[in-house]
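Take a look at the following structure, please.
Then we have chain A:
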Amino acid sequence: MSGTLPVLECSGLAQRYRTRGRDQVVFEDLDLTITGHQFISVVGASGCGKSTLLRLVLGSERPWKGTLRSHGRPITHPDRTRGIVFQKYSLFPHRTVLDNVMFGLELAHTHLLQKWLTWPWYRTRHHRRFRNEAMHHLEQVKLHDHADKYPHQLSGGMQQRVAIAQALIMRPSILLMDEPFGALDPDTRESLQRTIVRAFHDQNTTILLVTHNLEEALYVGTRLLVLARDAREPAAGSRIAIDLPITQSAPIDSPGTQELLAHVRHQGFTC
Partner candidate 1 sequence: MTEEPRFRSIIGSPLAPATRLLLGTIGVAVCLAAYEFYVFQHQRDGGNPRFSPGLGQLWTAFGELTLVDARTQTVPFWTDTRASLWILAEGLGLGIAISALLGVAMGVLSTVHAMLTPVVSAIAKIPPTAMIALFMVVFGVTGDAFKVALIAFGISPTLTLGISLVAREVPKNTIVKAYSLGATTPSVVVKAILPQIIPQVIQMIRLAVGPAWIYLIAAEYINASQGIGHGIVLSQRMVRIDHILVYVIWLAILGTAIDFGFHWLSRLVAPWAAARKDD
Partner candidate 2 sequence: MTICNPRHRLLASALVAVGAVSASCSGKQPDREAPAGGSAVAAKPAEAPPRAPGREYQIAWSVWTGWMPFKLMEVKGFLARRAAERGIQVKLVEFPVYMDAVTAFAAGKLDGCALTAMEALQPAAAGIDTVAIVVNDTSSGGDGVLVRGIADLRGLKGKEILLSELSVSHYLLVRGLDSVGMKESDVKIKNTDGDEAGKAFVADSRVEAVTTWNPHLFQATEGGKGKVIFSSKEIPGEIIDVLVVNNTALKQAPVLGTVLAEAWYDAMRAIEDPATREDSIAVMAAGAHASVDEFKKMMGGTDLMTDRARATAFLEADTTRATMERIKKFSIDHGLVKDTHFAIGYGAKATEKLRFDASYAAAK
């Protein structure tokens, strides 16, 4: 392991937002390192900055202070190495399910102009290959029967499954998920949690999942991160209150888990 750079390295990360002339501190001086095959669940109540953290890692937001690096390279904007599944509006409405999943492949392998200028060649050589690969990923999320449907014809849970396939097909070094199952009903949520865990084991990818649901966090993750504000110093922003590994198969009412939960609350951290 020595010599390989961490998938993610944040140090001294700080973010604040300016609202009505006053700076609102989200967090100050956050440090986080992710190496290797980890599934990090980030929890915290609303307003703790977990989505902010995710956006900073993604690169769609710039931090107030601090550095973010992925494989030693600074993170400046979203790119192929960091996949994302949003809670809403994740898919391209103008493309079918299959086309959505193929989107990244097309971008990676052909330049726009090249594709247009050499359409017959492109079709025979690349397109079929992309199609097959996309269908394979759709089978993994059990949506291959809906390949030619448009996103609006699918339910919320099905759309999220497509989004997962769309992101994973690119084999990102880290997959970011921003409360991906928050808008879904409990049954669908459970099904998708199982899907993502399976995908995590099948592909050697790192996953960072943000959720406000502690049970979910414990079920899917291998490492738990809790962001919380100190009740005694509300203006100081959030901190990583807890950063512990999770034994994968620990159910919610096991003594270990309950102990963990009590520990969080006992520390007096609130959000």
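Just so it is clear, a contact is a pair of C-beta atoms (placed from the backbone, for glycine too) under 8 Å apart; a residue touches a chain by one contact, two chains touch by 3 or more; residues count from 1.
Selection rule, in plain terms: all candidates are chains of the complex that A comes from, given by their letters.
These numbers come from a predicted model, not from an experiment.
**Student:** Touching chain A in this complex is which of 1 or 2?
**Tutor:** Per the touch definition, chain A is in contact with 1.
**Student:** So in the complex, the part of chain A that touches candidate 1 is made up of which residues?
**Tutor:** Contact set of chain A toward candidate 1: 58, 60, 77-80, 82-84, 86, 88-95, 103-104, 107-108, 112, 150-153, 166-167, 170, 172.
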